[in-house]
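Complex shown without one protein chain; remaining protein chains in place.
Labels A and B are assigned to the chains in the order they are written; within every chain, residues are numbered from 1.
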Amino acid sequence: MAFATTAQLPKNSLRRKSNLGKRIMRNWQLYLFILPALVYFIVFHYVPMYGVQIAFKDFVAKKGIMGSPWVGFEHFATFFHMEDVNSWATFVEALKEFFLSTSWTVILNTLLLAGYTLLAGFPIPVILALLLNEVKSVPYKKLVQNVTYAPNFISMVVMVGMINLFFANTGIVNSILGLIGVPPTNFLMNAGAFRHLYVWTGVWQSTGWSSIIYFAALSSVDPQLHEAATIDGASRLQRLIHINIPTILPTMAIMLIMQVGTIMNVGFEKIYLMQNASNIGVSEVIATYVYKLGIQQAQVSFSAAIGLFNNVVNLILLLIVNKVSKKVSDTGLW
Amino acid sequence: MGKKDNTNPALAEQMEAEKLARKQDRERRKRVRKEEKLAEKRQRKFDERVGASAIRIKETGGDKVFNIVNLVLLTIILIVTLYPLIFVISASISNPEIVSAGKMYGWPVDISWDGYQKVFSNERIWRSYANTIFYTVVGTALNLVVTMPAAYALSRKDFVGRHLFTTIFLITMFFSGGLIPTYLLMTQTLHINETIWVMILPGATTMNNIVIARTFFQTTIPDSLKEAAEIDGCSNFRLFVSIILPLSGAIIAVIGLFFGVTHWNSYFNAMIYLNENGPLVPLQIVLRQILVKSEFDASLVITGITGNVAGGMFQAEQVKYALIIVASVPVMLVYPFIQKYFVQGVMVGSVKG
Partner (left out) sequence: MNKKRVVALLLALGMAGSLLAGCSNDTQNQGNDGGSDVIKNDVVNKEGLPIANEKITITAMGCKDPGAAEWNDLSLFQKAEEKTNIHFEFELAETNSYSEKKNLKLASNQYPDMFLRSQSFMTQTDEETYGSQGTFIDLTPYIEAYAPNVQKRFEEHPELKAASTSLDGKIYGLASYMETSMLNPHLAFVDQAWLDKCGITELPSTVDEFYDMLVKFKNTDCDGDGDATNQVPLTAMATKNGWDHLEWFLMPAFTGTCTGLSVDVKDGEVVYAPALPEFKEYLAFLNKLWNENLLDHDFATQTQQQFLAKGKSGKVGVANMSPTALDEGPKYVSLKPLTSEWNSTPVVRTVNPITTGSAVITDNCKYPDAAMRWLDLWYATDDEAVEGFSGNAIFAGIEGETWKYTDDSKEYYEFIDPIKSFDDINTSVSVNMYMPAFTQFMAGPTAESNPRMDMKVTGVRENQNPYRKEVYPQARMTNEEATKAGRLETDLLNYVLEMSAKFVSGEESLDNFDAYLERLNAIGLEDYLKIKTDAYDRWAKAAK
C-alpha cells in the first residue's frame, strides 16, 4: 500500500502543482509520525487544561472547577498589591507599595538567581564539551566524562547537607583557605555568598550532565573539514573556533532558548533547603514563597495564579530569545 | 548517487514496484553499511594523521600550549568533581557521627556498613528495583517510539503544519491545568491509577526532548539525503527506519538517556497514584520511605520516646549517602555504553558516499 502511493509521487511532483493538498498528501506518513505525540499531548495536557481557569476563579471543591465562581484577575491583583486600584493616583500608590512588598522582592530574587544560573550554567557545559573533544587519549576522555556526569545523581537533600558540611565555619573549605592564610569566612550566614554558593554548586552538579548533548552534537562534525583545515595549517584552537563551534551552534541556540523558556523555574527544593535566617532576603523566590503560603492555607487559586504569571513570563522570554536567535543564528523553534 | 528510478508507475504493476523497491532498499542498505565501514576506516586513518602524524608534522608551538592548558584545566575539573564524589562514597561507610561533626575528610573513618544494611534490610527493595527497571525500560522504549518520529517529522521543511504542531506542543510547557484536573483524568476518566500505566503513559514524551532531537535531525541530516531517497522512490517510513535512524545513534542515545534517567528518578506519580505500600511502587518511593523512616526513628531517639539509643540517631545521615549509591550506581553504569555512540564523523561519511 505504502509503496503504491510513493511510487506515484514522482509523477505528481513533476507537474509541480504544489498546492497545499498535494503537499500534505505527499508526506502523509509524516502525519502518522507525529500522531502518537499529538495524541499524548491532547490527552495528558490539553484535556486537563481547563484547569487553567482556576487562576481566575475562587476555587470551591464541592462545586468543582467548572462550577466555582469567577473572580477575574483578583488573585493577580492581590499578588501585585493592586486590589484597591481605581484611579491613576491609587495605581501609583499601589505601585509604590508593590515595589516595597515581598512580591517584588521574590520576583527580583527569582530573576537574579535565574539569570546568574543561566549565565554560569549555560556556557560552562559547552566549554567542557569543546575542551574534552580536543583530548586525544580516549580513556582519559571517558574518565572525565564519567566523573563529571556522576554528581547529577546526588539528591538535593544530600547536596545541601554537603554544602552545609563543606562551607561551615569549621568546614573543609575554610580549612583549605586557612592553609593559604585566609581567615575563616562564614559562607552560610553571609547573604552575599548565597547566590554564588547556589549557582556554583549547581554548576558542579550539572555541568557534566548538561554537556552530554554537546558531546553528541560534536560527534557530527565532518572530519574532512578538520583534514582540510589541518592541511591549510590551522592550529587546534583555530579549528575549534571555526569548525567545532559552528557545528554545535544550532544546538547551543536551541538549548539556550529552552533554558530561557524555563528560567523562572529555579530549583525550588535546593533553595528551600538552603534557606536560613541570614539569607532569606536573597533566597526567597516565587516558588518558595508560594509554597509557604500554600502549606499554611491550601490556596489553590492563588498559587495557580502565581504559577500562571510565572509561566507567562517564561513564555514571553522564550519568544524574545527565539526572535533574537532567529535573527542572529537563523536557529529557532519556528 | 542513487540510480534513476525507472519503475513504471502504472497501478497494475504495483506488486512489481513494491518488490523492486524492496530490492533497492536492501541494496541501498547494503551500500550504507559499506559506506559506514569505509567511513570508519577513513576516520581511523584521519585519527592517525591528526592524532599521531599530525602532531609530528603539523603541531605548532601554539597547539602544544593549547594541549597543555587543556589538560591542566580538565584535570582540575576532574579533581574538583571527584573529591565530593569520593566524600559521598566514604560517608556512606563511615561512622555517621564523625561525618556530621565534620571530622571525615574523604577517607572513610571507623568503617560501618549499617547504612547499606538498613537499606537492604527492607524486604521491598528488590521488588521495587525490578519495578523501576521495568518502568525505565518500557517507558524509555515508548518515549523513543513517540519522540523520534515526531521530532523527525517536525525537522522536515516540507512538512506542512510543522509550525502549528510545534506551537501546540510548546504551549504544554507553559500552560497546564494543574494537579486537580490531572488527578480526575487519571482516576475518573482513564482509570489508570493503581496500574503500571500511570508510571509509563503520562510521561510519554516531552517537548524539550522533541526539540533537541529535531535540532539534531535538522543540523546533521542533509536535505540531499531525503531528496536522494525520494528519487529512489523511498517512502518516508522507509527513509526514517532504514536511513535516518541508523545515522542517529548519538541522538537516540542521548534522548534515551534523558528519558531513562527521568523514569529512574521519578516518584511523584507513584506517590500520588499508587498505593505506597503496594506491589507496584518504584525504587524511589521505597528509598524515600527508608530515609523518612530513619529520620523519624532518629527523632524518636532524640525525644527519648524509644529506648533504642545505640541504634543511632545519626544513622539517617549515613542512610542518605548509602541511598545515593544504591539509587544511582545502575544509571552510572549505563553511561559508558552510551559513550560509544559519540564517535566522531560516522554519519557524514555515509552521506557523502
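FYI, a contact is a pair of C-beta atoms (placed from the backbone, for glycine too) under 8 Å apart; a residue touches a chain by one contact, two chains touch by 3 or more.
Quick caveat, the model's predicted, so the values are computed rather than measured.
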TODO: Consider the whole complex, including the chain that is not shown, and state which of B:P84, B:G115, B:P149 or B:P181 touches that chain.
DONE: B:P181
Task: Given B:V119, B:V146 or B:I168, the one touching the chain that is not displayed - done: B:I168
Task: Contacts of subunit B with the absent chain, listed as residue ranges - done: 96-98, 100-102, 163-164, 167-168, 171, 175, 177, 179-181, 183-184, 187-189, 271-272, 275-277, 288-289, 292-293, 295-297, 300-309, 313-314, 316-317
TODO: For subunit A, enumerate the residues touching the unshown chain of the complex.
DONE: 46-50, 52-53, 59-67, 100-102, 161, 164-165, 168-170, 186, 188-189, 191, 275-278, 280-281, 284, 289, 292-293, 295-300, 302, 319, 334
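We take it that only the chains that are shown with their structure count from here on.
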Task: Chain centre separation (subunit A, subunit B; CA means) in Å - done: 18
Task: Touch list for subunit B against partner subunit A, complex - done: 5, 7, 9, 11, 14, 17-18, 21, 42-43, 46, 49-51, 54, 58-60, 62-63, 66-67, 70-71, 73-74, 77-78, 80-82, 84-85, 87-88, 99-100, 102, 105, 145-147, 149-150, 152-154, 156, 158-161, 163, 165-170, 172-178, 180-182, 184-185, 189-190, 201-202, 204-205, 208, 210-212, 215-216, 218-220, 230-231, 233-238, 240, 250-251, 253-254, 257, 261, 291, 317, 320-321, 323-324, 327-328, 331-332, 335-336, 339, 341-349, 352
Task: Residues on subunit A engaged by subunit B in the complex (per definition of touch) - done: 2-11, 20, 23-24, 26-27, 29-34, 36-38, 40-41, 43-52, 54, 65, 128, 131-132, 134-136, 140, 142-155, 157-158, 161-162, 165-166, 168, 170-172, 204, 208, 212-213, 215-224, 226-227, 230, 233, 235-237, 247, 250-251, 254-255, 258, 261-262, 300, 304, 307-308, 311-312, 314-315, 318, 331, 333-334
